[in-house]
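Right, I'll just put the structure down here and ask away after.
Heads up, one of the protein chains got dropped from this complex, but the rest are sitting where they should.
For chain A:
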Amino acid sequence: MTTSRYLPLGALAAGLLVLPWLLPNSFYLDLAIRMAINAIIVLGLNLLIGFAGQISLGHAGFLGLGAYASAVLPTHFGWPPLAAMLAGMALTGVLAALVARPIFRLKGHYLAMATLGLGIILNIVVRNEAQWTGGPDGMPVLPFEVAGLTLSRDWHWWWLVSALLLLSVWMAQNLMDSPFGRALRALHGSEVASRGVGVDVAGYKVAIFVLSAMFASLMGSITAHYVGFVTPNVADFFHSIELVTMVVIGGMASVYGSLLGAVLLTALPQLLATFEGWETVVFGAILMLCMIFLPKGLAPTLAARFGKGGQ
């Protein structure tokens, strides 16, 4: 709890507060909301990738699970949106734990393979069960309402997402300085050494993976309610890759790097829209160039250049 941590957090809060007044129209507010949503997801994923050193190539599957829980349960079964959101998180948590338990007994990048498989299976299920999910065309999502209050206007969502973002940043920083976070960083450094000093390596990895998956599910629900519509694309392999890319380009194990990565990669498709047909090529080239010339990611590289601690 040092001032150096609260300074950037305060600056972030101030930025989030004034931003809506600086944006010229609702198109930009919509973009800002989607950036903030992605930032929260990426923060959760970065806990797994950056701090525990494990890759998930199926995070969009968890996002999709949350999104479809919030779409299907209220529409077909009359569940209140909040209950559907929590049910999605619980389901995601159970599924993530079931997959992670056997995987984390192994050393190596088996989680990447397992999450890749799981993510693709979830996407195929959503595409095929058309009577519940609308199939490839997707389905509308009922508005989010709690205790008679309905979130409908863009700026309602902006305040909600901003508050969640601040909370996530604060939580991520605290988590990393807690005994739990220190154990995670230790096992990233050397698993054998951390096991030697009594860290339950597999247990901690499962815990951070489940936490990160539930984070994704929550944000999937929020995205679904915000957009008002959900399609299987939310859960596809390419989206998983986009999320991992945001983590790596922003900077692994860097909280503010996650925000930077999310902001840049959410904006990128908008900027590339002018390239007409060449979007995929340019996007791929940017990914490669970033990894070749900025292997540590943007935030740590910038921090090193300006000699400041970019935690």
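Here is the rule we use: a residue touches a chain if its C-beta (ideal position, glycine included) is under 8 Å from a C-beta of that chain, and two chains touch if they have at least 3 such contacts; residues count from 1.
Going forward, contacts and distances are computed from a predicted model.
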| said: Name the omitted chain as UniProt records it, choosing among "Amino acid/amide ABC transporter membrane protein 1 (HAAT family)", "Plastocyanin", "NitT/TauT family transport system ATP-binding protein" or "Phosphoribosylformylglycinamidine synthase subunit PurQ". | reply: "Amino acid/amide ABC transporter membrane protein 1 (HAAT family)"
| task | Return the single residue from A:163, A:285 or A:304 that touches the missing chain. | result | A:285
| note | Given A:20, A:80, A:93 or A:117, the correct residue touching the omitted chain is A:117
| Contact with the hidden chain (one of A:70, A:92, A:133 or A:245) | A:245
| task | Touching the absent chain in the whole complex: find that residue among A:16, A:49 or A:73. | result | A:49
| query | For chain A, which residues lie in contact with the unshown chain of the complex? | reply | 49, 55, 57, 99, 102-103, 106-110, 112-114, 116-118, 120-121, 124-125, 128, 190, 192, 237-238, 241, 244-245, 248, 252, 277-288, 291-292, 295
